[in-house]
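Note that this complex is displayed minus one protein chain, with the remaining chains in position.
Take a look at chain A:
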């Protein structure tokens, strides 16, 4: 069970340099893409459950499955991770790359509302470990993500093995995912550009790829389309 306590303020954040950091655009786009995917897959999942194929789907991701879907929405969850962990926005793109790789490696898996939160917190955390020189530890991510430390550790190991430790994301791949995410948004009629300053060939170490953006011009709540 993901028990996210919204006003979990007993941990201090670093001195905020700018008063209120606006949500980076990448979160909006990612939320949009994921919510659409989850809505589609949920319907499929229910259909499969009724049919004979029940139980076959999503086996490789079963460790990420919760008993029931957490009540916090995907955009709120992503915002929460961003707000408390202070990870660089590029971690969300790289986290998305991991989830996508996972699905390609294990075509039987489905991202559904039962597993999307755990997938997100785990993949963003691993991305932050790889990308950011300064990052919070698993214990902190667990508190932010509403899972236990032990469970998150287990999810982390599971994710690493499911990815076969393919956690390297080149700048070329990074760029292509940014373009993909932007395109998704464009189809929706809301042309949003992820701003990025690609720095190095290999996204690693201290490379900061800023996907920050200050103006949020279009609706924050993504639409779910078919």
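Everything below uses one rule, namely that a residue touches a chain if its C-beta (ideal position, glycine included) is under 8 Å from a C-beta of that chain, and two chains touch if they have at least 3 such contacts; residues count from 1.
Note that contacts and distances are computed from a predicted model.
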For the chain that is missing from this picture, which UniProt protein name fits: "Exosome complex component MTR3", "Ubiquitin-fold modifier-conjugating enzyme 1", "Protein kinase domain-containing protein" or "Protein farnesyltransferase subunit beta"? "Protein kinase domain-containing protein"
Check the options A:22, A:47 or A:166 and report the residue that touches the missing chain. A:166
Would you indicate which residue among A:35, A:79 or A:156 is in contact with the undisplayed chain? A:156
Where the unshown chain meets chain A, residue by residue: 10-15, 59-60, 62-63, 65, 105-107, 125-126, 129-130, 133-141, 143, 149-150, 152-154, 156-158, 160-162, 164-168, 171, 199-202, 204-208
